[in-house]
Structures are given as structure tokens and as C-alpha cells.
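One structure follows; several queries about it will come next.
All protein chains but one are shown in place.
What follows is subunit A.
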Amino acid sequence: MVPALVVKTWRDDRRAIIGWSVGIAAFTTLYTGFYSQFQGTAELKEDALPPDMLEFLGIADMTSAIGYLQATIYSLIGPLLVIMAAITLTTRTIARPEEDGGMELLLANPLTRRAFATQRLTAAATAITTITAVPWLLVAILAPTVDMNVPQGNIAATNAGLILLVWCFAGIAFLIGAWTGRRTPVLVVTGTLAVATYLANAISGLLDGGDWLKWLSPFHYFIGTDPLRTGWHPAHLAVLAAIAVVTAVAGIRVFDRRDIGV
């Protein structure tokens, strides 16, 4: 049976979950569906932009199906949207109720602090996973209908990477929220980390001797292996999963130790 607090968390978050899912579904459908019309103009774009810019944007080639998918769904806006959704929902686990006072009645339920934090995170994590699985479902269905020749297994590998990338940032957001009980640090720190690590990955190939930078970036472990072409890379995915687990466990522990609502 699903714990009452998990159900309550889902119910309180349902507008956000539905809203983000619909938005991300629209985004995915729009870009995937426009593949055939886009092809011609993509070629123009590719010629118009300098190669460094294309590399920075994570666009290898816009004309192939894989290049197009990567450029549109999986390189910038897609991850950005799901990470924003993840940060929003994770902020609601502890930081927001602690700031607005709703935590008082939630925490008065017969649960240990650890169980409380675990259930809040579990509810948020399942919601975030569902939202991030939306592009997977849509790309898997739509790709064949617009003649994209991308193996389903590679789509799965890529989207699994996206889910783990989002878990990674959700874990960081959770840790900061569980530690501080404040929304602003969660948004500022996690947002800054996301942007900084995205840039680190993007510019690592452009800088002489800057290649090592990519190893610091979760985005590298997600997309650096070119999973739409090369499929599964368990070691890379494991790094993302490890960050998610370590931050989640650390968050639960610090929440167990501190004063609440001071």
C-alpha cells in the first residue's frame, strides 16, 4: 500500500505534474513532428552557423534523424525543461512547506524524520520520473511515423540517461532543501550548478586542454557518449545514479539532524 504521505504529496503536486507533463509533451511532439518539414531549413541553419557554435549547442548535424532529435529534444531545451520541473517539484518536498508553515502539520504525523523525508522524496522522484518519461514515450511512438530511423533501444538509452540526469539534479535540490529548509538556496544553487555544468560540458571540446572539464559535468555522462547512436553506457549512467543516491541519502540524514522551522 502506498503511504498516505506519498499520496498526499502527489495530490498536492498534481497541477504541477500535469502542467509540466503537458508542456513537455507539447514540446516533444512539436519538434519531433516537424522533422520532415524541418530538414531543408536545418541544412541552411547548419551552413549558416559556425561549426564551433554547432558543437556548443550540441548539434552535430541537423539533417540526420539522430542529429535532429539530439539537437531538438535532448541537448538543450529538453533537459532544461525537465530539470526545471524537477527542481520545482523537489523544492516542494521540504523547503516550501517549511517556509510556508505547512510542514508543522505534515511532520506531526506518526513517522520518523527519515521516513518523512524518504516518503516526500519518493513521491517527488516518481512524479519527476513520470514527467521525464513523457518525451521517451512520445519519441518512441512518433519517430517511426515521421521516418526517423533511430533504434528504439537507443531512444530508451538516451531517455534513461535523461531521467538519471534529472534525478541527479533533483538529488542536489533535495539535499539543499533538506539542509536549509529554504527555497531560495535550492533554486539558486541547483540552477547555477545546472547552468555551470552544462557550460562546462559544452565548452570542454572548444577549449584547448579543457577536455577534462566534461568529466565534472553530469551532462557529459548523459549525452557525451552519444547514446542515440551508440546506445547504452552503464558506467556513465551509474555515475548519475550514484550522485542522485548520495545526495538523497545525505539529504535524509541532514534533515534527521537539524531543527525544523526555525
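Methods note: contacts are C-beta pairs under 8 Å (C-beta built on N, C-alpha and C of every residue); 3 or more make two chains touch, one makes a residue touch a chain; residues count from 1.
Criterion: contacts and distances are computed from a predicted model.
The complex includes a chain that is not drawn, and of the options "Acyl carrier protein", "Na(+)-translocating NADH-quinone reductase subunit D", "Sigma-70 family RNA polymerase sigma factor" or "ABC transporter" the UniProt name matching it is "ABC transporter".
The chain not shown here is touched by just one of A:A25, A:L49 or A:L107, and that residue is A:L107. Among A:A48, A:A235 or A:V262, only A:V262 touches the chain left out of the display. By the touch rule set out above, subunit A reaches the unshown chain at residues 3-5, 7-8, 11-12, 97, 100-113, 115, 257-262.
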